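Here the complex is missing one protein chain, while the rest keep their positions.
A, B and C label the chains in the order they appear, each numbered from 1.
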């Protein structure tokens, strides 16, 4: 069920250059289950800024009624969000959308989680749930440079973790795809820039199970405004469509046009 | 000199029903001298709300680089201001305008300060300065009802203080003018609703020195936008005008059309 | 006593609050959040004769106290709306106002004729003002004679009263209003979005794939109030007002301006529960202001 709640800030800290980890407490955590879902954040009351911001759920802690968002301070909205302090509240609508289908993987199989930049956060909750299920997880995480790498240790505690940076300042120099070549696995779950998702899909969708999480500018976040549609792959210039906010953000590779 | 400064909040408390006392610290306090001047407050960064709010200076404490604003929580801007906490800052432009001319009164004379509602605050700094100069001060302060009476004790410590309430729930029932009738004095300094100022002017301007502080909706607060003009009394329908923000807010009774 | 009940041509409204067209889809999503029967009415998304995919994405961009959209009238087409969406909405006790769009007079007439026969469609809203479609459309919303002729043609075929939705992107809104009134419109809805654009600082190009889009939200409220104030004094048909409404206070301001009912658009995206919230807040606000019935507010700014 979708709930709108003023969640209190348990903690907020900058975990990498302009990357913030925000832990929130709210009853809507009880509705969270599927990794890869997102919440829609009203940054401030009033109209500055007006629209909500979609942010993925990075960690669910139902026991403590808490959940974690990890976001990059980017434009006006995330800048204001990053200035919020413990004891303040944040207006959250969620959980929204369909996440990664963990039922598509069985215990004992090997799964590759491929994240790029600010697409990495939802993979953390996903990895936790897969590990709990007995799946072997490999992580390939791509970042711009050393300063923006985050959560490497957390991922390492769940499975082998390979980090790449575009400028080579940390881990392997290059793109995630360079590393993936060397690995063997059954399924890919991926979230990150569209260019990365396209590369992954082009290379592996024909012979592996691949799931990708998309980003699109949103209005409502709940399926009503038609801001976030994409064409389906079987009808790329017709009327058939999927909404990223409700049909996604996670799609099976080949389902929609990237 | 007019200065624009982020002043830090020393304290903020509700001193009567929806009436807040906000003490700020800033270097621009060193520019404050004239009682009856005001500051122009940017409530929040960004555009919610967009315009500054004019608020009178209620107390100047140059030694501690502090000054006090007293305001009523009224619309959107003052509501947001009232939620600000110690350690936050407020964007202040000031000091602005021309205040009460204390040089018009000599030591030993008796002065009547007449305040109505949220027009009372600037009279406090005025009274302090007059007392320091050796002037006898009488205060007549009118409020709606008991719940919104404030600063009575502070005024009492400076001179005789008469409080009226419209509904009679505290002090004398009725209007300030009912009490003034009974008193003798040389000069009136007054600030409050236009109806009150008009009554005071009509009754006393012909035979006493009377000064009134006006309110008008403002754009710039510094004389550039012509939002706050009023006609001069000697040319009530002509081109001649005064600006409340820079020529006022305090005028000699009879100078401008109320 | 009910303070909010309103009678308008074709519409018996429990309350004068309804979601604006395009901001509520066909109700399904909000139906999962609250009971749609609580609403005064529902203005469903624009319906065209054929299904449309609409414009490429990005389709929305944020602006100061507003947003731009260029959805481009995406909809499942007349058949889809008649066969799937309207029947689904029948489970609720709420009148539907069907927003009708097209590129030619024939398009409008075809859609109006069929959709007005649906059991729960109590009125049509002629969308002659959508800024986001390239072909033809613009003349309907900006040339009085063209608007009048279209209104007439649609009136001839419609089984229910016809409201015409006015565009604010005109020099003389009163002239447009009078033209569609002369064409037989039973009511007006106003305003649609203002034409606007945002550019990306890094690419220098428009953020919207369609380049320009329609500006909605609190930013346009003063424009809407001004237009409704001017138009309501010059026509004898009721106005459903919209443009930036977020609160019960905003609703009263629109009534004062001259509206007889209102619609909420963009605010549904900010707070999906905003319509029931406004409906809940209105009676107390009316009490505070000393009105027995909301209809007493209509046109008070100039009466």
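Here are some notes:
Quick note on the criterion: contacts are C-beta pairs under 8 Å (C-beta built on N, C-alpha and C of every residue); 3 or more make two chains touch, one makes a residue touch a chain.
Just so it is clear, the model here is predicted, and its values are computed rather than measured.
Only one of C:124, C:225 or C:242 touches the absent chain when the whole complex is considered: C:225.
Only one of the listed residues, C:24, C:163 or C:256, touches the absent chain: C:256.
Residues 63-66, 68, 142, 169-172, 194-199, 201-202, 204-206, 211-212, 215, 217-223, 225-226, 229, 244, 249, 252-253, 256-257, 289, 297, 300-301 are the ones on subunit C that touch the missing chain. Considering the complete assembly, subunit B touches the hidden chain via residues 2, 4, 42, 47-52, 93, 216-231, 238-239, 241, 246. For subunit A, the residues touching the chain absent from view are 47-48.
We adopt the following convention: only the chains that are shown with their structure count from here on.
Per-chain Cα centroids separate subunit A from subunit C by 36 Å. Subunit A and subunit B have Cα centroids separated by 54 Å.
The set of subunit B residues that touch two or more partner chains comprises 47-48.
Within subunit C, the positions touching two or more other chains are listed as 64-65.
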